[in-house]
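Note that this is a trimmed complex: some chains were dropped, and none of the rest were shifted.
Chain IDs A and B follow the sequence of writing; residue 1 opens each chain.
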Amino acid sequence: MGMVGGGKDAFIGAIHRIAANMDGLIELSCGALSINPEIAVDSGKSLFLPEDRIYLTYDEMITKESKLSSDRRIDFITIVTPNFAHFAPAVMALDNGFNIVIEKPITFTLDEAKQLKKKVEETGLILCLTHTYSGYPLVKQAKAMVAGGAFGKIRKVWVEYPQGWLSKLTEREGNAQAAWRTDPKRSGKSGCMGDIGTHAAHLAEYITGLKITHLCADLNIMVEGRALDDDGNVLLKFDNGAAGVLMASQVAAGEENAISIRVYGEKGGLEWHQHEPNTLLVKWLDQPAQILRAGGNYGDHLSSFATQNCRTPGGHPEGYLEAFGNIYRNFALTLSSKLSGSKPTKEMLDFPSVEDGMRGMAFIDNVVASSKSDKKWTEHAL
Amino acid sequence: MGMVGGGKDAFIGAIHRIAANMDGLIELSCGALSINPEIAVDSGKSLFLPEDRIYLTYDEMITKESKLSSDRRIDFITIVTPNFAHFAPAVMALDNGFNIVIEKPITFTLDEAKQLKKKVEETGLILCLTHTYSGYPLVKQAKAMVAGGAFGKIRKVWVEYPQGWLSKLTEREGNAQAAWRTDPKRSGKSGCMGDIGTHAAHLAEYITGLKITHLCADLNIMVEGRALDDDGNVLLKFDNGAAGVLMASQVAAGEENAISIRVYGEKGGLEWHQHEPNTLLVKWLDQPAQILRAGGNYGDHLSSFATQNCRTPGGHPEGYLEAFGNIYRNFALTLSSKLSGSKPTKEMLDFPSVEDGMRGMAFIDNVVASSKSDKKWTEHAL
């Protein structure tokens, strides 16, 4: 693995490294870790990278790595730069035969996402998008139960992602994270919806297997002086007729990172909270609710999609880093299978793709358009 | 107290009697308990009413009771008939000098509610509307904290009322409750929103002290063959600029009666769930969240509005019946004060009024209108 971005002043780069490192399947071999040369070098050294594989630009990295012998050269590149700087290294990586892992949102614009999708299809390479929350075992369990018809037809989806960390004008108080995430030049046309609303939309579609077809958005800037939305509520329509609500906020003062979802069908429903990710509450119309637990002992109640994404037995809580690690692991196992000529299992293939990335970019476009519109419903077109 | 409706085949009448009876302040003295004479008589007897005060119609009851001497005659009449049969007895009661307690929604139409409001103002009598959920001590605490500015300006309101009991076409399976609540002739123009959405809207306005000014509704009939909405999601705008979402559903399979609310302001937020009504979660931007408890020991942390509505010390859970009892008790204390010429305290006066009833009827009208409209926002006009 080579990494673009993620120097020591960054948050998400470190997370990617822990996640990639978790299962002993992936080794960080090189990096262009910062646009600041000093940080790039320092960061590389502190990660014990060999000096000749600490690069100053992604261009240099991709160029030089592609010339290494196949036993030395990296298999894939991870891109963890801010949103606006995803596209160029991604294209160059694919053009040079490298598979990629990319932080979400996949690109800066929907158009770039479409180009990337085309490029992926042309090259036959693998692109993995780190929508972390779909990496949790019990999120996969939820998906498997819905897909298996446990709840009958889905009628209602209720997904929310409240955070409170932008309740003040933090971007003016020297918080670098806040600064780029609220800056249209670096984040894109949406703040809250682009940053976390896309996670919520992905989670809803991932679990239900449904597609959002229409949305009605009310985006807000709650903190005066901010340039992008920091809060929003969105009504949803799904392709099977289900109704939904998506709430995302970065001004829900006192909330941490509380993405959660509830789904109701004809026969029952489910509830999952990222803050307690090892519990899936399953509710039934005619029976007591059940508490499903990650790694649970009870034989065949959990889907293979859940059990194969647990590292420990029930009662040993796994969390965000493990969910992130599952994305990397499944990607790595798929890549290994491909490289060794075997067929990856369906469980290995279960990681977010360029398609999901494109839907995310369209979601940003459409939710912003809807918010500006007087019409109730805006089509969620790609 | 005299009761109109609430015979032994009814649900809510029994609840009203327990609630009224709870504090030894109110005595059931007479009733016209059913339009079915046999049920009316049987019910009266089983409640130990004197035979001469078991009436067959509200008309008979009001007429005869108003002729009794003031020491025998009832002080107020409770109306617990289905929605369509609230208005006529209410008007007659007021016309004959009786105060009234009335189950929500206050009337069948907004116009009736307006007439009732006028009548209340003319007569100077008291009308109490049983929006039960505002009777919980910690709901009152929440209101007091918002009013006291604990959270700064309110930015976001998130209120939900999921039930699952209408997930099937229960009204065709001999469920009398389901039958009248899904019947436009007896319930009015809305099912779910009229029955429980109004509770959610009231709770949001009660706690925040804000008024909804605009709404954008998506009402659904999820169970084929049903005549009225059984599900809905509504975006809200409040008069201070806050944004909100109201969700109400009777097809959230597996849910019981899970009304809950979250409110966020500049400095923190609060969260309350009716299923665990003695806990109020208070969240802060810069400090750990706090768990406020009904009847809590910690001196002056609870508002007088909360403490005066508790009957037991902390750790002795009070519930729905006690919340209902609080509505009755505050009404009774206000009435006693008035009758004895003293001034009721602000805590006594804290029960829902005809004004709240009128707003509820307008909410039904506007939410139904919005749902039919292609426009995003509909004004919440009275």
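Note that a residue touches a chain if its C-beta (ideal position, glycine included) is under 8 Å from a C-beta of that chain, and two chains touch if they have at least 3 such contacts.
Since we're looking at a predicted model, the values are computed, not measured.
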item: Full complex stoichiometry in copies [only 2 chains shown in place]; value: 4
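Here is the rule we use: only the chains that are shown with their structure count from here on.
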item: Chain A and chain B, separation of their C-alpha mean positions in angstrom; value: 43
item: Interfacial residue positions of chain B with respect to chain A in the complex; value: 151, 155-156, 158, 160, 162, 164, 167-168, 216, 218, 220, 222, 231, 233, 235, 237, 243-245, 247, 249, 251-255, 262, 264-269, 283-285, 289, 373-377
